[in-house]
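All protein chains of the complex are present and in place, except for one that has been dropped.
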Amino acid sequence: MSGPVQADAEVVAVRRAGAYHRLVLLAPAIAGSVRPGHFVALAVGGPASSMLLRRAFSVHRAEERGRSGGTVEVVLAVHGPGTAWLAERRPGDRVDVIGPLGKPFALPREPVACVLVGGGYGAAPLASLAEGLRARGCAVHTVLGAATADRLFGVLEAKRISDSLEVTTDDGSAGRNGIVSDVLPDLLTRTRSEVVYACGPMGMLAEVARIAAAHGAHSQCAVEETMACGIGVCMTCVLPVVGTDGVTRMVRACVDGPVFRGDAVRWADVGTVPTDALGAPAEPLAPMTGGLR
Amino acid sequence: MSGPVQADAEVVAVRRAGAYHRLVLLAPAIAGSVRPGHFVALAVGGPASSMLLRRAFSVHRAEERGRSGGTVEVVLAVHGPGTAWLAERRPGDRVDVIGPLGKPFALPREPVACVLVGGGYGAAPLASLAEGLRARGCAVHTVLGAATADRLFGVLEAKRISDSLEVTTDDGSAGRNGIVSDVLPDLLTRTRSEVVYACGPMGMLAEVARIAAAHGAHSQCAVEETMACGIGVCMTCVLPVVGTDGVTRMVRACVDGPVFRGDAVRWADVGTVPTDALGAPAEPLAPMTGGLR
Amino acid sequence: MTAARTATPAGLVPADVDLTTTLAGVGLVSPILTASGCAAAGREIDQFVDVRTLGAVVTKSIMLEPRSGRATPRMAETPSGMLNSIGLQGPGIEHFLKHDVSWLRRRGARVVVSIAGGSVEEYARLAQRLRGAEGIAAIEVNISCPNVEDRGQVFACNRSAAAAVVHAVRRATAPGIPVLAKLSPDVTDLVDIADGCVGAGADGLAMINTLLGMVIDTERMRPVLAGITGGLSGPAIRPVAVRCIWQVHRAMPEVPILGMGGVRTGADVLEMVLAGASAVSIGTVLFNDPSAPTRIAAELRTALAARGVARLADLVGYAHRDPDDRAVVVEEDPT
Partner (left out) sequence: MTAARTATPAGLVPADVDLTTTLAGVGLVSPILTASGCAAAGREIDQFVDVRTLGAVVTKSIMLEPRSGRATPRMAETPSGMLNSIGLQGPGIEHFLKHDVSWLRRRGARVVVSIAGGSVEEYARLAQRLRGAEGIAAIEVNISCPNVEDRGQVFACNRSAAAAVVHAVRRATAPGIPVLAKLSPDVTDLVDIADGCVGAGADGLAMINTLLGMVIDTERMRPVLAGITGGLSGPAIRPVAVRCIWQVHRAMPEVPILGMGGVRTGADVLEMVLAGASAVSIGTVLFNDPSAPTRIAAELRTALAARGVARLADLVGYAHRDPDDRAVVVEEDPT
């Protein structure tokens, strides 16, 4: 797999999609090597921006060829000034983009049944993942959840690609009133799925991983950790992950993830350094010493 | 005269004009009170800009009424990131503007002959000044100079409004090969002008003031000093000016100017604090003490 | 993915939020002041924001005699900030009291007078002169000045020099008038300096003054500022300011703090209050947005209403409290 590329991409389109914006960038040098689960990092605010850090987004679709050459599409929720700036772009504007980044979803070698779970814009990478799975002969069952109907993403596309689709919203404004983990156990049993793919908020991923394990299914979870560099050099994006040797390490979500085996992540300890992690201090590091940074 | 107003102005138009850009802003609350020589201060870079300070521009035209309500037009040379950002604005964008700022040109009570001297974009405020003078029955003779032909501004307009027009360029690419002060003495003598109005680089203003004085003419010079606030609160924009009491003070270009009597400014001492200025230290302040700021 | 919000008590609207605060015993109608040197003596800024709605106008540091300041250029823009090297240009205390303080009084604004000197003696004389003056809410002592009697060492960078100035000013000032020592962040141990000032009688601390910085013009290959170095201010330094407020409030939670350094929005004011400031001054951002205090007050009201906080004063130092120990902040008396 070729490494990430930095490209000055032209904005092809910005379209509203419910509570989200779909941003299509012309980036042929990147589009060709994107696999489902990869993300891209976009610079925001222009040359005199006060915002130095890139913003990370899962790739929704990467079109290697097509009308306009080689495009990468992301789905963004306006959250703060960086995403607000991106949502205001117009066709012809330019955005500096780096990608593909991270490790994509691992696909099963056998044509097994799979469940895809997306929370909010976490559904973004699932459509192309579903296509990849279907191409390998896998059955694809999708569950999409969100707080409200307008925060669901990709329902129509999922309906088209999946063998089955369930939708939940916290307020019942679309689909079933509830959260994705309400429907997951039953679905796993019913479909005898062997792999669960999930992308969404950390709490959801933890639940999905737990349920998958309880059903003897393998899970692949795409996490979202605050990232300063996105390329593996800064060590800001770490979480505790158990290696094949049984040792817990603080690993980088940007290069060792964002997709992890659900049973390898120590979900309850995310945000902490477990005392049994490799190199953990005897006592937790005191804050306020200031210097050790 | 009403004070300055801060307004969120809509961009009506951005047009190239030689080496410059003409930027027209819809700012009815400001347009009505602008007099020739006033300037406006524009915020640059948008809400997440790293550029905190406003950029100052002489008002070229302020239309109280008209098609689009009440517009203010400035002429800008792209110099650094702030002016580059302004030049990239498109109709419908918004720019935060404060104006009118500063003291405008003082107009003669009698219908005397006047010479208007503009260097580069310093010609911007002269067209409306010329109209004001003509309305009072003054004869208007204009001299426009610039480094090159594309850096001349407002030649056609000046031709229309003025009783006479002379043009100089440093490289001879338009008009006479030379600088404005080459033609000024002769023009003053010929036209028996009693007032000289000037706007342009400091070196030009100093020369104009000197020549005017030598010819017994009054001069009004609009200076350009680096300004942090533009509204009189920061004290960054000072220059040594002799008061009617004969005392030199470090006065603010933004509120006490930008238009000054040419014979009041101590041109040779601009950039210094003359030792005879009010409150000047016995010895010049040593740099590097660091604290006194 | 938005962070959790404190529950909103039913019906708390921005207009109900109580922004009044107390700074070193002085009640203020608003927690938002203008920073010394960034709003002159209030007259120009009054064109953009009614100065009576401010907590106070903190005036440009005044010295005994008229002062012409430094040569120009006196400023340089920097990423999210600026450098200044004004050299305390000003008209001297007599003119200031006669023309500036009296205007502010007539206008109905509260006045915090900032004073600056080159020796302990000068500070003391300034404070004596202010003793007679009416309509002064507090004195802010700008100790980021070189001590002419000690090789130009900046008072604020030395515990005993800072304390000596504060002590002299406190002694010369009427008992009812609080004295705030304005600290420089350019020190190894800010808490030590703060402690020295409080020990010498400071009723509160103002922080932070600018950081020492410099810009070189790469065209002329010379320093941009005529004064070579200058003071760095603006949002660029806000994380340093918040850290300073946090450290000092943690070490001496009973000492009132007037926070400042890069405040641009209502959220920034809230940040400094949570760190331990009782009130906050707006400086450089006034150059970007001279009507900022009005906008910021509105943003602050909205932010507090959204968090169900009826009184800003309840949040002073709140970020220090153990999350488990925190009394739930609810509206009690939304008048």
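First chain written, first letter: the chains are A, B and C, and each begins at residue 1.
Basically, a residue touches a chain if its C-beta (ideal position, glycine included) is under 8 Å from a C-beta of that chain, and two chains touch if they have at least 3 such contacts.
Computed from a predicted model, the values in this text were never measured in an experiment.
Enquirer: Which displayed chains does the hidden chain touch?
Expert: Answer for the hidden chain's contacts among shown chains: A, B, C.
Enquirer: With respect to the chain omitted from the figure, which of A:A43, A:A62 or A:V259 is a touching residue?
Expert: In the complete complex, the chain left out is touched by residue A:A43.
Enquirer: Kindly state which of the options A:G3, A:G92 or A:G216 is in contact with the chain not pictured.
Expert: Touches the omitted chain: A:G3.
Enquirer: If I consider the whole complex, including the chain that's not displayed, which of A:A19, A:A106 or A:M250 touches that chain?
Expert: A:M250
Enquirer: If you put the missing chain back, which residues of chain A would it touch?
Expert: Here the touching residues of chain A are 3-4, 6, 43, 50-54, 96, 98, 225-226, 228-239, 249-250, 255, 270-273, 277-281, 284-293.
Enquirer: Even though one chain is hidden, which residues of chain B still touch it in the full complex?
Expert: So the residues of chain B touching the missing chain come out as 50, 77, 79, 120, 201, 224, 288.
Enquirer: What chain C residues would touch the chain not displayed?
Expert: 2-6, 76, 78-81, 83, 157-158, 186-189, 211-223, 228-229, 232, 234-240, 242-243, 246, 262, 264, 267, 270-271, 274-275, 303, 307, 315, 318-319, 323
Basically, only the chains that are shown with their structure count from here on.
Enquirer: Linking chains that touch, what shape results: line, ring, star, complete or other?
Expert: The chain contacts form a complete graph, every chain touching every other.
Enquirer: Rounded to the nearest whole Å, what is the centre-to-centre distance of chain B and chain C, using the mean of the C-alpha atoms as each centre?
Expert: 35
Enquirer: With centres defined as the mean C-alpha position, give me the chain A-chain C separation in Å.
Expert: So the centroids are 44 Å from each other.
Enquirer: Which parts of chain C, given as residue numbers and ranges, touch two or more other chains?
Expert: 79-80, 235
Enquirer: Would you give the residues of chain A that are in contact with at least 2 other chains, written as numbers and ranges?
Expert: Each of 50 in chain A touches at least two other chains.
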